[in-house]
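Following: one structure in structure tokens, then a few remarks.
Just one protein chain is left out here, and the rest sit where they should.
Moving on to chain A:
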């Protein structure tokens, strides 16, 4: 529990430091993190994608009477 708190404080300090850094440094940190995510995480998703059955091509019938309801329009998905 204590180590988790220490980790959170360390992360917050790092984040504050990056936020204060120059635009160039911020961009470099963001790019590095994205490369790490790409190299470590994406291969698994890419593998899953390739194993997944290909969706059918051509016309897809769509019945969606709720498309323009307010709850649906409020959602960004």
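A few points about this structure:
The working rule: a contact is a pair of C-beta atoms (placed from the backbone, for glycine too) under 8 Å apart; a residue touches a chain by one contact, two chains touch by 3 or more; residues count from 1.
Operating definition for what follows: contacts and distances are computed from a predicted model.
The unshown chain of the complex is recorded in UniProt as "Nodulation protein nolO", chosen from "Zinc/manganese transport system permease protein", "3-oxoacid CoA-transferase subunit A", "STAS domain-containing protein" or "Nodulation protein nolO". Residues 27, 30-31, 34-35, 38, 42-43, 45-46, 49, 55, 57-65, 67-70, 73-77 are the ones on chain A that touch the missing chain.
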